[in-house]
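Omission of a single protein chain aside, the complex is shown with its protein chains in their original locations.
Entry: chain A
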């Protein structure tokens, strides 16, 4: 594939992530903060998000597995996950967290268990796709091309 084809593939893939609601405009904000002096900014922030989220999701599963569920603790974790997903533009993860918090408030165990599954699903989905996106981006760089900006 030549650079042009790699770029097209990258742009299309990124566009699809937006169309599917996996990413929102906050992700664009992140990309705009990246420049020659901070060429890895997006990957760095997203990597932090991956680390943080996996920790939180594990904690959530653990907390929800207890005999007596500490809903305040669950809510605190979900709040954190909602915040970080919102900060990087992971829209569907964020939305899953919004629903999750409602169930926490109601202390609805079944609702919460469903939500943690949903949140995990959305998280792994966006994680996989972001990793692919970054790989496609790298291919352009390696081929000596420029990464197309959004719009």
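Heads up, the rule we're going with is that a residue touches a chain if its C-beta (ideal position, glycine included) is under 8 Å from a C-beta of that chain, and two chains touch if they have at least 3 such contacts; residues count from 1.
Following the convention adopted for this analysis, contacts and distances are computed from a predicted model.
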{"item": "Chain not present in the shown complex, as UniProt names it (candidates \"GPI-anchor transamidase component GPAA1\", \"Response regulatory domain-containing protein\", \"AP complex subunit sigma\" or \"Histone chaperone asf1b-A-like\")", "value": "\"Response regulatory domain-containing protein\""}
{"item": "Among A:44, A:70, A:107 or A:131, the residue in touch with the chain that has been omitted", "value": "A:44"}
{"item": "Residue among A:6, A:74 or A:88 that touches the chain left out of view", "value": "A:88"}
{"item": "Contact footprint on chain A, counting only the chain that is left out", "value": "15, 18-21, 24-26, 28-30, 32-33, 38, 41, 44-45, 48-49, 52, 79-80, 82-84, 86-89, 91, 95, 98, 150-151"}
